[in-house]
Structures are given as structure tokens and as C-alpha cells.
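One protein chain is absent from this view; the other protein chains keep their places.
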Amino acid sequence: MTKYAMVVDLNRCQGCRACMEACKVENNTAEGVFWMHVFRFETGEFPDTRQSYLPRPCMHCDNAPCVKVCPVGARYKREDGLVLTDFERCIGCRYCELACPYGVNYFNWRKPADSYFLDWGDTDIQAATGGAIPPYRNPDLDEPQGAERRMTAGGGHHKGVMEKCTFCVHRVEKGMLPACVTTCPVAALRFGDVEDAASPVSKFLREHEHFRLLEETGTEPSVFYVGGNPPGSETRQIETIEVGV
Amino acid sequence: MAVRTTTPGLPYGVGRLTTAWKAFVAIAAAVVALGLYAFLREVTQGMRVTGLRNLGTGGGATWGLYITFVVYFIGVSFAGITIAALIRLFDLRHLRPLARMAEVLTVVALVLGAFAIVVDLGQPVRGVINLFRYARPQSPFFGTFALVLAGYFFASLVYLYLGSRRDAATMAREPTRLQGLHRFVAAGYGDTPAERERHRRASFWLALAILPLLVIAHSTLGFVFGLQIGRPGWYSALQAPGFVVLAGVSGIGLLIVLAAIVRRTCGGEDCLTERVFAWLGRFLLVLLLVYVYFLATELLTGTYAAGEREVDVTRQLLTGDYAWIFWASVALLVLPLGVLAWQALSRRWSIGLLVASGVAVNLAAIGKRYLIAVPSQTHGQLLPYEAGSYAPTWIEYAVVAGLLALGALVIALFMKFIPIIELPDESREEVTADA
Partner (left out) sequence: MRRWWTWGMVIAGGALMTISYFFLAAPWGEDTVANSDPRLEFAPLLFVIGVIVAFSAAVVYELMPDRTDE
């Protein structure tokens, strides 16, 4: 049985945020929605401060609190480990957002078309650049995914529904890697099947000490961190996002 | 038969539309219209017109004023049906006049609670359909939706209807414009001893069936919050019991206010005696004592030894962003506690003070519900996000005002069709006098 997991090498991550941008372009998320988010942390007192970066996608937990609380089964867990949201069934109660200890859920507060990152429909730009800009919107985002045939790929489909990182389910279904993993310039992100002992991710995990975030909550996350330390009581964010929504 | 009336015609102002009543209805209808307009804005433009925002990177709270009032309304409904059921189960004769008022309060509050949930959904129409289609019992939301709204609401409606038949039959004897309606509601009630016995038995068993249903329903409402390990300040075994007790406090407070208003319009001491208010006051006092005890326990635990994030949330309540709401709510609970205790001990009850206490504890309940919902979202992140903030917008205030006005409107309309106070039962009193 396949079980997907992501491994983040904190020794390599240098905070370029290319993964955040790749995720946004691939999944068409709206303004202020960060399925992949990279924290910039600082510990210590000036002048002995240390900075670090921590990418935070959805953890796709094995014991996911968001799946437990969804009243209509729009948020569900697949056998291959992915936790997905059916945006055609979601009623927008936002209970999953409250249940998640990691803060990875995003609600579409307004018509997403009003706040897309890229001007998908601007014909002038399209003509001037020969179709290169706006970039290609992946039609897979509008297709049902997986054996269960549910509408789970991509974001910004309707107002009033929830969304979060899907480990790029529409890419994984085709045997590709998630957009963030492919784009990272320093290969800090790895993705693969941890049930397969011979896969590169499994080998990497065996060879390196690793931790997961908030393990004490019992969520059994599927994102492993190698190198660095889990954020502690003295860790603080020093580069916050000003969300315009 | 002699029925108490202040003017000729139907008792307790049924069918008589006074100018004051008409003015009240007009104002309430206007507020309802405003609320509806605000809701339509929200549906067409998306929920960004509220002050709600995403947690974590969004720097906001995702459940705010609407959820506060969902919990508040469902809480208020608890007291109504509990009192009505207790009156039947323990045959508390002197409290009979309150029974219908309490039942109406329950039914209206539950409808408002259901509406408050629907206005909080991102996809309201899809929400209502999908809840009936896909609702999962594993989610605490299911318990709130299915048991509370369907079970408890329908049970209370049946209770209200069956209890209204006798009075409807009495009023159907008068040839008024409402006679057709009264005959329909009475549905052939003949007031024979056999019918009264059947009604007594049916009410008894209904009350017995409703009480466990509502304890479960309110507990699942508490579980919606108390089972979330990801939200410091919510994850607590006391959430469910605390919800139940605060529900009782706010419900009885509101019942006191409603009873006082009705008493004003129906003729004072004749229809609702001071003894009834004294009983309500004592019940409120006991529940307040229990709730203040729960509050103290939670505070002590939160400040003495708690997870780091819980301490953070508690600090925000005591001295931080939410301190003014917290201390105001505490004052609005403790002051009425003192006033009620003094009245209970001196055995002199002032209806004015009781009404003030009733209003105060309801404001405190709203504040407390708000404090349960919001600080654990803005300041309760387990990962080091920055603290957030939340302030409701006029849309949220308008929708909530519209809901409150709708409740007042429905009760005001009800009062003019069926007497809000149960008609005294002379025939039963005659029987007991003989026996």
C-alpha cells in the first residue's frame, strides 16, 4: 500500500519562498491563501540571534482532526495518505480550520476570481506575450481526482468553501511530484512513498534523525523535518504576512 | 365559565392589537428586514463582508459573533423546555402559568439557533441540503444539528402544541375572528376527565423523553469545542457541563424578562404572582452559584498549571485584549448572584431587580460565549504564528439584531393568537377542593 509523505531538509531551506510561489501558481490559490507557507523564525536575544526557515505544507495527518470534525465528509483521508477536500461538497462551516493545530486551512472569503494572483483572463497580456503570460492554468484542477472521483484539485473554485494543500493530488495521480518539491532550487523538499522501504524518502529518513511538528497532539503528521529544531517557546516569527483579504 | 380577562373578549389580550403592540411589531419587522438585507449582502459578496478571517497566517478568527449567538440561542432554549418539563414531571402547580411561555421561548430560540448556524455557513443552501444528505455522526456538529434542531425542536413543538389545546378550546367558545384558528388548534378537545388524563400522561412521558435528549444535545454542543486538541482554551472536560449550566442561567434570565414584560401587559399580580418570580429567582441563583464555581475552577486551573498556550489565552482574558469583556462578564454574573442571594435570604423579591439580573446574566452569557469562541483562535495557535484580532462588522451586528428581532416578533405575534400564560384551570381546582 502506498503512503505518501514529505521530508523537509531544514539544513538546506534558505527561505527563498519559491515553493510558496510554485504552489500558488500550480493550484491557483487566491490572495492571502498560503497552502505552502514558509515561516521565518528567530530565536535568542540580540546580538545572539539565530534565524531559521520552516516550510509548512499541510501535514496530511494519519489521525487528522480535520477529517474527524467535517460534518458532511467533504474532508477525507485517502488510503494513500492524502487528506483532501471535496470543494463540491464543502458547506463552508470552517470547523476543519478550527480543529487543525497547524493552521493550514484556508476559507474562500470572497469570490476567488476577484483576488487571483495572476490575471488568467487578461487577453491583452496574453496577446502581447504570445500566451506565455498569463501562464497556463492546469485543466486538471477542474477534473475529479482519484478512484473516488471527487473534486479535490486546486483552489479558488468557489467562494464559501475550504481549501488546503493537497500534496498536488492532480500531479501525484499522474506520477509527478508536488509543485513545491519540483521547484525548490536547493532540493530541500522530498516526497515519496514511506511504505516502500526502497524509496529515496524512506532511505533518507532512515539515515537522518527527524522530527514532526506538534507530535504531542497525536495527529500523526506525514511531514518529516530533518536538521534544525522544532519551534519552541522562545521561537518567534519575524516576517509576518499582511493579508489584504 | 369565568375566565380572567382585563377587558371583555379573549383573555390576556389575545386578538386585541394595541397601538403599543403595533409599534413594537413595526420596529421589530424593520430590524428583521435590515438583518435580511445584511445577510443577502453576505451571500452575494462572500463572507469577507464580516470581520472573520483565516486563523494563523490570516491573523483573524474564523468563528465569531455568529457562532457566539448559535451557542447563546441554543443555550436559551435549554432553560425553557427544562422548566416546562419540570413543571409537568413534578406537577409544580403554582408555576403552571409559566409553562407555555417557557415552551415558546424554547421553540423560538431553537429556530433562531438554526438560522444563526445557516448564516455562518459559506454555502448556506448547499449546507442545508448536504447536512440532510451526508451528515456524519462522528462529527460533533452532527449532534448539534440532528439531535438539537430536529429532535429537541420537534419535541418542544409537539409539547407546545399539545399544551395549547385546552386553552384553544376554551377560547374557541367565544365568537371572535380567531375562532376558526382556535378550533383548529383545539382539534376537538373536549376537556373530559379521560382527555385530561391522557394529556397528563402524554406530557409526562414527553417530558421524560425530552430531558435526556436535551442534556445530550447541549453536551454535544460543548463537545464541538471541548474535543479540539488543537485549540488551547477549548480542550477541557468542563466545556460540556459548563455549556449546560450557562445555558440554564441565560435561559432562566430571559424567561424572567419575558415574564415581567407579559406581566406588565396582562394586569400584574393577577396573572403572574410574585411567588412565580421568587421561584425563578431561586433557580437562577442556584445555577449561577454552580456556574461561578465552574468559572473559578477553570481560572484556577488555567493560571496555576496549564500548557504554555493555555496560559497565553488565559492571560489575554485576564489582562490582555479581551480583559474588558472578561471582567464585564464576570461582574455581570457576580453582581446578580449577590443581588439574588440577598433577595433569597431576606425573602423579599423585587421584580425590577430580577429583571435587571435577568438582563445582566444574558449579557454575561453572550460575553462568555464570545470569550469561549474567539481568544482561542486569535491567541491560541500551537505553532508560532503572530497573534490575531477580530472585530465584527456592521453586517454581523445587523444579522444578529435581525435574528433577535425575529424572535421578539414571533413571540409578539404568538401572544395575540394563543394566550402566552396558561389559563387557570378552575375545574381542576374545584375537583381538588372537593377531594
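Letters A and B mark the chains as written, and numbering starts fresh at 1 in each.
Basically, a residue touches a chain if its C-beta (ideal position, glycine included) is under 8 Å from a C-beta of that chain, and two chains touch if they have at least 3 such contacts.
The shown structure was predicted, so the numbers you read here are calculated from the model rather than taken from an experiment.
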item: Among B:Gln45, B:Gln138, B:Thr265 or B:Thr393, residue touching the chain not depicted; value: B:Gln138
item: Touch with the omitted chain, as defined above, among A:Tyr76, A:Tyr116, A:Phe167 or A:Phe191; value: A:Tyr76
item: Hidden partner chain, touching residue among B:Val25, B:Val118 or B:Ala150; value: B:Ala150
item: Per the touch definition above, residue among B:Ala23, B:Val125 or B:Val158 touching the missing chain; value: B:Val158
item: For chain B, residues in touch with the removed chain; value: 131-138, 142, 146, 150-151, 154-155, 158, 161-162, 165, 187-188, 192, 194-195, 198-199, 201-202, 205-206, 209
item: Where the unshown chain meets chain A, residue by residue; value: 63-64, 67-68, 70, 73-79, 148
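Criterion: only the chains that are shown with their structure count from here on.
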item: Residues of chain B that touch chain A when the two form their complex; value: 45-48, 52-59, 62-63, 120-123, 126-127, 130-131, 133-136, 138-142, 145, 224, 228-231, 308, 377, 381-386
item: Residue numbers on chain A that touch chain B, as the complex places them; value: 32-34, 37, 39, 41, 56, 65, 68-73, 89-95, 97-111, 158-162, 213-214, 217-218, 231, 233, 235-237, 240-241, 243, 245
